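Missing here is one protein chain; the remaining ones are kept as they sit in the complex.
Here is chain A:
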Amino acid sequence: MEELPLYLQSIIAALILFGAIFAFIGSLGLAKLPDFYMRLHGPTKATTLGLGAMLVGSMIFFSVTKGSLTLHEVLITLFLFITAPVSAHILSKSAIRERIYDSTGMVEEKTRELF
């Protein structure tokens, strides 16, 4: 791993560290934010972007070490970018159905119109 040229090592290291910090920020939002809808918002955006950056770094690493272009990490990236909004939408829908309210009272008002 250390026999790569220095500029490639720094590009891959920057992408991996960026991705790890973004994944940590998403999980910190999940642990610290006050109500359910904010806690849903944090990880679905930040964690997906962080994992995307880590996968691009892995793609560059394997393309360089194998000597040919490897694109199979694009499968995971595409799959996550398509499915993360779908699961967030269905989770927030079932939260409204379960009558979980947020701290501002806006969801409660809208839910009373629905049911």
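FYI, a contact is a pair of C-beta atoms (placed from the backbone, for glycine too) under 8 Å apart; a residue touches a chain by one contact, two chains touch by 3 or more; residues count from 1.
Everything below uses one rule, namely that contacts and distances are computed from a predicted model.
The complex includes a chain that is not drawn, and of the options "Acetyl-CoA acetyltransferase", "Quinol oxidase subunit 3", "Formylglycine-generating enzyme family protein" or "K+/H+ antiporter subunit F" the UniProt name matching it is "K+/H+ antiporter subunit F". Although one chain is hidden here, its contacts on chain A can still be listed: residues 1-2, 4, 6, 9-10, 12-13, 16-17, 19-21, 23-24, 26-28, 30-31, 36, 39-40, 43, 47-48, 50-51, 54-55, 57-58, 61-62, 65, 70, 72-73, 75-76, 79-80, 83, 86-87, 90-91, 93-95, 97-98, 100.
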